[in-house]
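Left out: one protein chain. Kept in place: all the others.
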Amino acid sequence: MKAEATEEQIGHVVQEIGRFGLRADVSKGEYKTVIGLVGDERKAPFDHFETLPGVKEVMRIETAYKLISREYTKYSEGLKHHSRIVKVGKLSIGDNGPVFMAGPCAVESKEQLFRIAEGVKKAGAHILRGGIYKPRSSVHSFQGLGAVDRKTAERALKWLSEAGREFGMPTVTEVRGEGHADLVAEYADILQIGSRNMYDQDLLTMVARKKKPILFKRHFGAGIEEFLSFAEYIAAEGNRDIILCERGIVPVGKGREYTRYTLDLAAVPAIQKETYLPIIVDPSHGTGRRDLIFNMSCAAIAAGANGLMIEAHYNPEEALVDGSQTITTDELGKIIRTCQEIAPLIVPSRMISDAKD
Amino acid sequence: MKAEATEEQIGHVVQEIGRFGLRADVSKGEYKTVIGLVGDERKAPFDHFETLPGVKEVMRIETAYKLISREYTKYSEGLKHHSRIVKVGKLSIGDNGPVFMAGPCAVESKEQLFRIAEGVKKAGAHILRGGIYKPRSSVHSFQGLGAVDRKTAERALKWLSEAGREFGMPTVTEVRGEGHADLVAEYADILQIGSRNMYDQDLLTMVARKKKPILFKRHFGAGIEEFLSFAEYIAAEGNRDIILCERGIVPVGKGREYTRYTLDLAAVPAIQKETYLPIIVDPSHGTGRRDLIFNMSCAAIAAGANGLMIEAHYNPEEALVDGSQTITTDELGKIIRTCQEIAPLIVPSRMISDAKD
Amino acid sequence: MKAEATEEQIGHVVQEIGRFGLRADVSKGEYKTVIGLVGDERKAPFDHFETLPGVKEVMRIETAYKLISREYTKYSEGLKHHSRIVKVGKLSIGDNGPVFMAGPCAVESKEQLFRIAEGVKKAGAHILRGGIYKPRSSVHSFQGLGAVDRKTAERALKWLSEAGREFGMPTVTEVRGEGHADLVAEYADILQIGSRNMYDQDLLTMVARKKKPILFKRHFGAGIEEFLSFAEYIAAEGNRDIILCERGIVPVGKGREYTRYTLDLAAVPAIQKETYLPIIVDPSHGTGRRDLIFNMSCAAIAAGANGLMIEAHYNPEEALVDGSQTITTDELGKIIRTCQEIAPLIVPSRMISDAKD
Partner (left out) sequence: MKAEATEEQIGHVVQEIGRFGLRADVSKGEYKTVIGLVGDERKAPFDHFETLPGVKEVMRIETAYKLISREYTKYSEGLKHHSRIVKVGKLSIGDNGPVFMAGPCAVESKEQLFRIAEGVKKAGAHILRGGIYKPRSSVHSFQGLGAVDRKTAERALKWLSEAGREFGMPTVTEVRGEGHADLVAEYADILQIGSRNMYDQDLLTMVARKKKPILFKRHFGAGIEEFLSFAEYIAAEGNRDIILCERGIVPVGKGREYTRYTLDLAAVPAIQKETYLPIIVDPSHGTGRRDLIFNMSCAAIAAGANGLMIEAHYNPEEALVDGSQTITTDELGKIIRTCQEIAPLIVPSRMISDAKD
């Protein structure tokens, strides 16, 4: 829109967009307003839109993830920062320093959770994670306290919220199905969409509407284009507080697996070139091996990640889920300290520009 | 259970199983009753169960998909057929001859649907398919009539149901999100879980409870073990009317893609060795190329598939979704006729037994 | 070249091509001569070539596999057949009926080889296979008689040749390294390049020069474009007697493997659209499971394959290599008979043309 476009003119454009079965994404910047189209663009009469009063220019962005693309953001938010800053309470994600999310794979009891929360806080973590609705490959495995009944699920969510408050950390937990979205949104500070649900557009849409920051994990079989295209489903609901998460893709080749998944660390800077959303890495699921977490945490930060999500426990052997990839809270402390030394060395990360830039 | 076990004894075992946080899957055969455990088996006191009155024997099946395994079925249903027969109205799927499901990728209008339904019926199809809730990689593409609003969705579902009745074919359409399950189940005869939702255990559980046959598609990045383990989520709700569907996996290697996905036809006989569920093949999505549908349909039937799902249209060029992989209803007729000639040649398919059998 | 171009003009064009560091591929058809460029085309002054006497037209084919492409073949050979016919003695491969190659995975002794040769001949096989230089993933496994010493290798090659003559079958065996090419070419009728060596351009070039038909297997991690681009290395030496072979690609997804590889049967018709070379399928390596060979053999023929390569033995349990994927010669007979019933049903395989055709 032109800098001098009136509210009425903006409203008219939005209305016109609606008339063609599309939705409007209105971003008001300091100097100008940008309106993005959401929906089936084949119906869009771009020529017509160009003639509406107040419209300065009509541009087409040729990706499926245009609302979160650097190109669109440049117009709509005049972005000067390296990445969008997602605010969670007083915490900023995507800013200068890396953010560390840690906690148990699954919440098992109040005592377990509080003891771990205390440990990860002491180790330097900023955000407390804890799984309540656990996605599992087998219906015959432990499915998290969320699977017992709604009352138990709510109790576990309350513990998580209390532990977060007690130790001064916002919390993150997974929303696995549409039926849990309301309940989880009531208690958690960040809503996680897990790897297995990346393609679940109805769940994405519903969770996006909760107006809370979303931790969005890449599916282990998804290419980067798919990953970003599904993040766009969240953005299309007007929610840009999206934290992307690389958590490993399926290994190639024959023979025994040395890592549970293959961490695709080059996806971190590659995605940062495409979108302004912060991206973190989960070396716990990404490797499935406790003894590789230190190296891969350091590597993720060196690759430019905006943070890490790590499963930690006071006694990993005891964990009901994923013990073999869980580290102690002491080890977590060493990792966080090393990562904080590495992070400042990566500042000039954009020194090599692509020829096209 | 022993052959002479009483109802009371069966009830007691079920109750005991429940006491340990597990659910019981009770299969009553002609001569005996078999009770399967559903849930986290670490809690299960197998020794204790063995001592309960009426219990003949306690066995462990070491897969994540035991309820649908041939081994369990052997005990619970005394299965002599090559595969389970899923009844849809008067139609039997998994019986001797292959079953053909065909129709448009997406339902666009009543006229389009009826005209295609007439065509596919004439071509020899048994079941009418038509997408109303379309899963799409981009929020900016056409999402099916289901995306317009609930009223439009219901109208489209009614058309599908009417077209099915008019031309004597049961219908199948996709349930993409938990929020649509009730509505779709009201109208469709078979409920489809699409490839992208294969891992969505909450959706699976909810749809399973509708007590209608389910067409369950393999995710394009999923191994066979994962595919069957998630089918088990459906079976765990007591719904065994599951039709599996191979629809292609992501291609390997570098360079341009000659097929949209790689049809894994060896999965058909491999899965038939593991489970008694019928399995069909979708060569339309599996190849993404109209000009390969004939060959791959024939190949799927030769591999032993219990049927095919094919996208057909009176004029594929017109289709809003997936036109490049849609064939004409005339071509469908030729495919069905050729497949019906091939199918009887494959009867002795079990002639080569594995050494272990 | 123009129809009336003289030998001298053709020679001049070839010379000019050579002057720019390129090689000329001269195909003389009944009515005209076509000259293809081999080598680094950036150096090629296409404008200059167009002005040479006798040149009718200069065209660019935009693939890395132009010499074997249908487009080039159309000009150079006026191809009317569905595929090129590779002659091996009196046998035609790529003609109407499918060709069956069978024999032991590895030649172990004269007696073993002759007994199997007799069996596969009786079963209906046309070509005798037998591995002498075995590519193996572990240096600590049996590497075939070729690994013992040159004398033993030659003895085994003689047995193969004698068995072929005795039972009226041309023979095929693998050339695993450049050092064996001369010796193998002396005895075998078809020279096989194994899956692991697909990318080995020096080996391909050397074997192509032996002027014998080549069985060229796709690497298990290669896309179709790579496969054809490496087949072009053979064609670039003037050897077009190439039989392609699909033998399975690495499985996707997590969990245990149900098949050793994933047979990519859609590659068969997809490759037949790109090139005129015949293509066969190896269901033995492709599945790694004896109990799936029947189904996948039938499926391969139904997909349009020009033949099959199958490992057979009078007693598979005895085989030193790959026994678990080897069938009996009796089973081979049933497979060949069924495939011969299926093949004629697939004749109209080109009935569905792509919209672009």
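Chains: A, B and C, in written order; residue numbering restarts at 1 for each.
Just so we're on the same page, a residue touches a chain if its C-beta (ideal position, glycine included) is under 8 Å from a C-beta of that chain, and two chains touch if they have at least 3 such contacts.
Predicted model, so just to flag it, every value in this text is computed and none were measured.
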Contact with the hidden chain (one of A:K66, A:R176 or A:R290)
A:R290
Absent-chain contact - pick from A:A156, A:I301 or A:V321
A:I301
Touching the left-out chain: which of C:E108, C:D200 or C:E331?
C:D200
Among listed residues A:M1, A:A235, A:V250 or A:I336, the absent chain is touched only by A:V250
Candidates A:E16, A:E41 or A:E274 - the one touching the absent chain:
A:E274
For chain C, which positions touch the chain that isn't shown here?
21, 37-42, 64, 66, 135-143, 148, 176-180, 196-197, 199-203, 206, 219-222, 226, 229-230, 232-233, 236, 250, 252
Provide the residue numbers of chain A that touch the chain removed from this figure.
221-226, 229, 249-259, 262-271, 273-274, 286-287, 289-296, 298-304, 316-317, 324, 327, 331, 334, 338, 341-342, 345-346, 348-349, 351-355, 357
Hidden partner chain, residues of chain B it touches:
137, 220-221, 250, 252-255
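The definition used in the following text is that only the chains that are shown with their structure count from here on.
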When you take the mean of every protein CA atom shown, which chain's own CA mean is nearest to it?
B
Chain whose Cα centroid lies at the greatest distance from that of chain C
A
Round to the nearest whole Å and give the separation of the Cα centres of chain A and chain C.
48
Distance from the mean Cα position of chain C to that of chain B, given in whole angstrom:
38
Dist(centroid_CA(chain A), centroid_CA(chain B)) in Å evaluates to 33
Enumerate the residues of chain A that touch no fewer than two other chains.
137, 220-221, 250, 252
